[in-house]
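Note that one protein chain of the assembly has been removed; the remaining protein chains are unaltered in position.
Let's turn to subunit A:
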Amino acid sequence: MKVKVLSRNPDDYVRETKLDIQRVPRNYDPTLHPFEVNREYTRALNATKLERVFAKPFLASLDGHKDGVNCMAKHAKSLSKLLSGSCDGELKVWDLTKHECVRTLQAHEGFVRGIVVRFCGTSFFTAGDDKTIKQWKMESPGYGEEEEPLNTILGKTVFTGLDHHQKDGVFATCGQQVDIWDEQRSSPIRSFTWGVDSFSAVRFNPVEVRHHVSTTLRHTHTHTHTHTHTHTHTLYSFSMFTLAYKVFIVSLPDAFKMDCLIFLCLTSLYTYDMRFLDRPITVHMDHVSAVLDVDYSPTGKEFVSASFDKTIRIFPKDGGRSREVYHTKRMQHVICVKWSADNKFILSGSDEMNIRLWKANAAEKLGVLTPREKVAVNYSQKLKEKFQHHPQIRRIAHHRHLPKSIFHQTKELRVMKEARRRKERNVRKHSRPGAVPVVSEKEKHVVTVVK
């Protein structure tokens, strides 16, 4: 007779002393772990609920401006510095870690229209309603010294936007025309005008510029955008050198090779592939009022938009609906928004003179995470992703509390849209087949393309 009976030595399974950690032998046999899908689903549901519980995005409000915040700029080298310009021409430099203002200067008379930090981080440019562009030192003046710009350029017209090249001493402004300036000269090296339109924003392409440093001019022009208050959304295409689009405002992803642009018109945002400007890749809809500013996250996967409807929303790059909406009772029309360079925070400047600091991921825990916390966070993230399409989980994950006015406006817009759709459907139903084609949402917004 040969016999063997299971006989475990408890010493192999129990810790030796109290100072040891507990032994946890594992066996991954699927039959020992029944209901794995159901249990994972339950975990995902719990993780989703907890995410909503911990979603507290608002961190701080920076107050000190005496008028609405009109523009902001991130420091090129330092994460903790933020520059903001207000409607009374005042410019403030903030320390974000301490939540306090470290420097105040009266930059312009009238609005500060644009601020941009030079790529080296030692100086910054401001453009204002007083038709001047000023270059300032980043360091605050020493004791007894007066706040004075390094350089002042007097322009002919009011400037509405400003951007600096990523590598070279070249910057661009816009207003009635688009000007390309050399830092060393007091007159623009190149100016462009198209018709009677004025321009509201100008950006250098952060990617292409690096590839073609010698042909800066061309790239500058391809990314200049005009502004319109009309509802029509016309795209103009002139020569190889000049492309202009009747749209609102532009921001470019830093990290993205494929050139995407975001245009905003009234309530929707449009992402274009820059090579094919006849139709947008994605239409981002959720705002109920005009969008005033956008900024890409440094990863290029998401962007944040500021709107006149007193909210800021975060959209995925290729999603039509926002994943997050931030609002507070006190926040008024949001004029400018920035995504911090460490991908963790969002800054919004609004009408009621405050700059607000938000978390980019509302439920994220700030500070140092222990390895086990990190593992748990990653695991629950993956679970949420896996079960995101289940109705109950989706309902919880998508639910956001909205201010009453926005809630009702959204509803109203939905009803209007549905009515329009119904009408179109009825027209299609009662006309010759093919006479009323189905126009996709993307195509609907492009009226004409003028070559």
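Definition applied: contacts are C-beta pairs under 8 Å (C-beta built on N, C-alpha and C of every residue); 3 or more make two chains touch, one makes a residue touch a chain; residues count from 1.
One rule holds for everything that comes next: contacts and distances are computed from a predicted model.
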Which choice in "AP complex subunit sigma", "SOSS complex subunit A homolog", "Proteasome subunit beta" or "WD repeat-containing protein 46" gives the name that UniProt lists for the one chain left out?
-> "WD repeat-containing protein 46"
Given A:19, A:32 or A:435, the residue that touches the chain left out of view is A:32
Missing-chain contacts mapped onto subunit A = 1-8, 10, 12-14, 22-35, 37-43, 46, 390, 425-426, 428-429
